[in-house]
Every structure is written in structure tokens, then in C-alpha cells.
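Accompanying notes for the structure given below.
Yeah, one chain of the complex is gone here, protein chain that is, but the others are all in their spots.
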Amino acid sequence: MIEVRDLEKQYGNVLALRGISLEIPTGTAALVSGPNGAGKSTLLRILAGLTRPTRGRVAIDGTDPFGKGAAARRGRVGFVGQELALYGELTVEENLRFCAQLHGLDAAQTGGEFDPLRDLDLAPVARRRVQTLSQGYRRRASIARALLTRPEVLLLDEPWNGLDAEATRHLARLIAREREQGHTVVVAAHAVAEHAHLFNRVIQLEAGRLAGDGSASAEPE
Amino acid sequence: MSPPGPRIAMAVLGKDLLLDLRTRERLGHMAVFAALVVVLLGLTLPTSRAARSDWIPALLWIVFLFTSLLGLSRSFQAETEEGAVAMLIQAPCDRGWVFLGKAAANLIALFGIQLWTALLFGIFLDVDWGPALPAALGVAFLGAAGLSALGSLLSAMSMFVRFRDFLFPILLFPLVLPLLVFASRMTATALEGGAISGLAWSALALYDWIFGCIGYFVFDYVLED
Partner (left out) sequence: METDLVPLLRNTLAGIIGVVLLAWFVSDEDRAIRSTRVTGPLSLILGVLWLGMVVFYAPIEKVQGIVQKIFYVHVPCVPAAYLGFLFTAVGGIGYLRTHKLSWDRVAQSSAEVGVLFCTLILLSGPIWAKPIWGHWWVWDLRLTSILVLWFIYVAYLFLRGLAFGSDTARTFAAIYGIVGTAGIPFVYYAIDIVQGSTLHPENPARAGLPPEMAWTLIVGILAFLVFYFYLTAQRLEIARVEEQVRRTLMAEQA
């Protein structure tokens, strides 16, 4: 369960979020939509614990990502932002290994029933530097990095940017699978219509405020 | 099961060393810069060895400070380029350990550069390290440690700020002044063949310790934006 109360974030003279309160129950696939500058990215970054809110509070399964005891639970939230959060000079494999080391996972654990390289078709480029990869592979590598810790909450910011048709189908399967496993998925995107069927809730932001909140028009079959 | 902090620090250290070896830009840049400055000094200083010798310890540390500045300001560039710092922020531990990992990686790089600078001084400026070597190495190590502790913290801070190349030295220099004074005096004593007092060693070690601790405790706040 994600709880957000009176969330505000100020950047210099701009208020990116102007008091947002919402609750996202566990197992929800929520789409956060809205025009550019609505505060979607900021909201996701705060949920991921990357950006500290100016006011208000956040709790993910009862834990404040900026409070005591947050450190041990950081692996439960996976975040894919607009930046890759990968080292361009390192190979895909090295990046994933580093991330695994940070979270105390062995190579054996990550290679078992869940293999990010296989699941995201990254095997052919595993030994190439991230810098040299195409846009689509980069995004996939970034998603693999976020899934490495088997997060219960997955946050994706504009994940469709730079993905080809094949990768888009992949992403759809991935979101569906996360839902089946009872995980929470929150996706921020400005293009809603074509992907709406993946979600059971649509949250609309406008100028840092909640502009709409409801179940998606088209429920998955 | 999250791993204990020390293992995370080691992972960060290993990753930074790998990056340094992979790109070689940072180390190469520092090495060439130090060599250039030493050559400039060789041509501009008075030619008699006696007239030079008084200046050597101070120049050694000034050259080292400026060379380190180049390396330290690069230290967080790889983290910001593709937002890789997010991985560090989400590390499941007190982020002080991330700081220690970064500082250790910087320490290794800076100590290496320090040795290189000392070698250049030996070759081009006729500095006879001989008997002074053990003490001078100790001073070099402690000096590099203090510089990497403070430098890692301040370069992490300046990476989120506009005009970071301009701001970083302004933040760093007034605070490393004591380190430079301690270290250059101690190096001078070592070169003259004197014994460095216990007080001087402990002042330098205390400096490293205090700024290491501050870095460890405040790094949690530095990484959030």
C-alpha cells in the first residue's frame, strides 16, 4: 500500500507538487498521466526515495522512505526513471552485478527462476558497454536493473520512450506479470490511450495537483 | 537480507576502480597535468639546487592539490551522467558506507598520483627522497586521505549545483588549508632529515578522522535531491 499525504515539492521558485494525497492499494497497476510539468516524475522520484519532499509525507507499506528503517527496505521499490541509472562505461553485465552487490544478491540468486538478462532479451548485449547500445536496449537494461531486487513496488517513468514495437509488447507482458504476482506497478506517462488496458487505475495530475482519479475505462480481459 | 555496510562500501570501491581502469581518462588526465606543472616549475624555478630546496615541500603539495582538484571534480561525473547515482541512493544501507567507498576509491587514485608527483619531483627537480621516503610516504598517505574525504563530500555536493567547476575549488581550498600546512611542514621536516613530532602526525590524522566522520554522517542528506 502506497500512502501519500499533502505532498509538496518545491524546486527554486517552482512548486512541482502542490499538495497531493492518495492511496494506492497493493496489487494495483496505476497509470499516472498528465501533461509535461504536471509533477508525474517528481511524484515517482519521491516514492522511490530519490527526492525528499518539501512538505507532506509518504509511506510504502507503512515505511517512510526518508524515515528510520527505510534503508533495509530500499530494495523493495524498483524505479526506472528518465535517466538510465546505469554506468555508460560499464557493460550491462557489470552494471547488473554491481547493483546485485549493493543489495547483497549473489549471481546464483539472480540467475535462478528470475533472470533479468533472459527475461528482457539482453543476453546478446550483456558484454557490451551501455554507452554503445541502442536506445531500446538501454531502456531494457535499465528495467532489468530495477527488477533485479525483485521489488514489490515497481515505478516506471515514461517507460515507452524509445521502445520499438517488440520491446513495447515485452513491457506490456512484464506489467501484466507483475500484477499477477500481486505487486504494485505505478507508471507515469503522458500518452494514455494505447496503454490504458494495462492498468486498473488512472491518476491524473495537472500543475502539481490531483485532477482526476478513477478506474481505467478499459479493464483488462 | 541486506548486506552489511562494509560490503556495500567495497562494492562501490570496486566499481570505481573498474571505471578508473576502464576509461583511464581521469588518471591519465591527472598524471599528464602533474607532469606538465612539474616541467613548468623546472623551467621557472631558480636553477641552483640550494635556492630551490626551501620551496620544494610547499610546491609539491600545491601541485598535488591542483592535480587532485581535477580528479576529485570528476569523481562524481560518472554518477550524474546517466543518473547512475540513483543506484547508490537506493543502496539498502546507511549511505555513509557509499561515502566511504567513494572516498576509498579517491584515496587510491590520489595516493597513486601523489607517488607519481613525488617521482616527477625526484627526476625533474632533483629532490633526493632517499632517507626521507618512509616518513614522506606516511605524510602523503594521510594527506591524500584527508583530501579524498573532504573532496568526495564537496564534489558530491557540487555535482548538483550550477557552475560546479567554479564552485568546487572555492568550497575546497579554505578547508584544506590546514591539511596543506600540516603536510608541507611535515614533508619539509622529513626532507631535512628531522623527526616528525607525534603531535604533527596526530593533527593530520585527526583532520582525516573528523572530516571522514562528518562525510559519513551527512552523506545521507547529500544524495537526496
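We call the chains A and B, going by the order they appear; numbering starts again at 1 in every chain.
In this section, contacts are C-beta pairs under 8 Å (C-beta built on N, C-alpha and C of every residue); 3 or more make two chains touch, one makes a residue touch a chain.
Please read these numbers as outputs of a predicted model, since none were measured by experiment.
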Visible chains in contact with the missing one: A, B
Of B:A31, B:L107 or B:V222, the one touching the omitted chain in the full complex: B:V222
Which residue of B:V32, B:L133 or B:I210 touches the chain not shown here: B:I210
Residue of B:V85, B:A140, B:M157 or B:I196 touching the missing chain in the full complex: B:M157
Chain not shown, touching residues in subunit B: 150, 153-154, 157, 160-163, 167, 170-171, 173-175, 177-179, 181-182, 185, 203, 207, 210-211, 214, 218, 221-222, 224-225
Interface residues of subunit A (partner: the chain not displayed): 9-15, 18, 52, 54, 207-209
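Just so we're on the same page, only the chains that are shown with their structure count from here on.
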Distance from subunit B to subunit A - Cα centre to Cα centre, in angstrom: 37
Subunit B-touching residues of subunit A, taken from the complex the two chains share: 48-52, 66, 71-75, 77, 79, 81-90, 94, 98-99, 101-104, 130, 145
Partner subunit A, residues of subunit B touching it in the complex: 1-3, 7-8, 11-12, 14-15, 18-19, 22-23, 78, 81-94, 224-225
